[in-house]
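Right, one structure below, let's go through it.
Take a look at chain A:
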Amino acid sequence: MQAEVILTGIGGQGVQLCAKALAMAAVAEGREALLSSHYGGEMRGGQTEASVVVADAGLRSLPILPSTWSAFVMHPAHWAPVAAKLRPGGVVVANADLVAGELLALDGVGNDLVGNDLVGNDLVGNDLVGNDLVGNDLVGDDGATSGCARVLVAAESIAGELGAPMAAGFVLLGAYASATGMVGTASLVAAMRDLVPPYRAQHVEANERAIVAGAAAVAPGSHPVWTAVTA
Partner candidate 1 sequence: MSSTVTRSTVTRGTVVIDRDRCKGCELCIPACPPSVLVMSAERNSRGYRFPLLLDGCTACQACHAVCPDFVFDVYRFDEPIIGSAGRGPAADQPEDPA
Partner candidate 2 sequence: MPASLMQGSAAVAEAAVAAGCRFFAGYPMLPFTDLLEHMARRLPEVGGVCMNAESEIEGVNMVLGAAAAGARAATGSCGQGIALMQEAVAEAALNEVPFVVFNMARGQQDYFQATRGGGWGDYRTITLAPADVGEAVEHTQLLFHLADRYRAPTVLYGDYLVAHTHMGVEVEQRDLGPLPDKDWALDGTRGGTGRSRQIWTWAMGRTDAPGPGPDAHWRRLADKFDGIAATEARSAQHRTDDAEHLIVSFGTSAPFVDHVVDELRADGHRIGSFRPVTLWPFPEAALAATVAAGPCAQVLVFEVNAGQMIDDVRLAVAGRAPVRPIGGVSIDGSGMRQGALLSAAAIRDRVLAAIEEVPSP
Partner candidate 3 sequence: MTTTPTTTPPTTPPPTTTVPTDAPPDRPSRKVAASSAALQVGEDHHLCPGCGHPVAWRILLEVISELDLARRSIGVVGHGCYTNIVRLADIDWLQCLHGRAPAVATGVKRVRPEVAVFTLQGDGDMASEGLAEVLHAAARAERITCIMLNNGVFGDTGGQMTAASVVGQRTKTSLEGRDPATHGYPVPVADLVSRLPGTAYVARGGVGSAGAIAQTKRYLKRAFELQVAGAGFTFVEVLTMCPTGWFVPTAEGPGYLGATFEATFPLGEIR
């Protein structure tokens, strides 16, 4: 039993740290994980991507995934090649503040997610998932991603509400983990605490609040990973 997620975004959004926290949390929970990171010379703004594979045992996967069950999308810039790798029945968890419009543009569906007044709403606890977005064919014009579920989380808005605008990635990560059940929120928080270097220790509390808020922003277990990949 093995599940994959490709995380994509631009440098500075915390994509690499999120990928690492996810993989470490999975290992802490007794699974095996493989993480392949891809980033260039720039620290900010350039392409950043990571692949995480989590499995029960005996993991020796390719470090570049031929396909993926899920995607974690912080920014639209490098999303298209990831979309092409999504398998039917998978799930996309995306940063609605930046990505929703792009996702919609891909197949021309005119959902009005961008422009919603997400900021200022009581987002935590809002049922963003479970409305009619999930199951919409937002991306599937080439067939590769048809049949994928979408979980759109206004990660940056939520992070801003929390007073932690840098922690948007952790909001989305908390949401991804909660929606899929790949790892528990507590494990994610513990992994994040291990990973943040001493010179960034001041961000730990905000990151933790972001993970928790992200988890609360979606319906827990709405897209259960192990059920999906077993099936």
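Regarding candidate selection, all candidates are chains of the complex that A comes from, given by their letters.
Quick note on the criterion: contacts are C-beta pairs under 8 Å (C-beta built on N, C-alpha and C of every residue); 3 or more make two chains touch, one makes a residue touch a chain; residues count from 1.
Note that the structure is a prediction, hence the values are computed from the model and not measured.
Engineer: Could you work out which candidate touches chain A in the complex, given the options 1, 2 or 3?
Structural biologist: Selected candidate: 2.
Engineer: Given the complex with candidate 2, which residues does chain A contribute to the contact?
Structural biologist: Listed in rising order, the residues are 20, 23-24, 27, 32-41, 46-47, 59-60, 62-64, 66.
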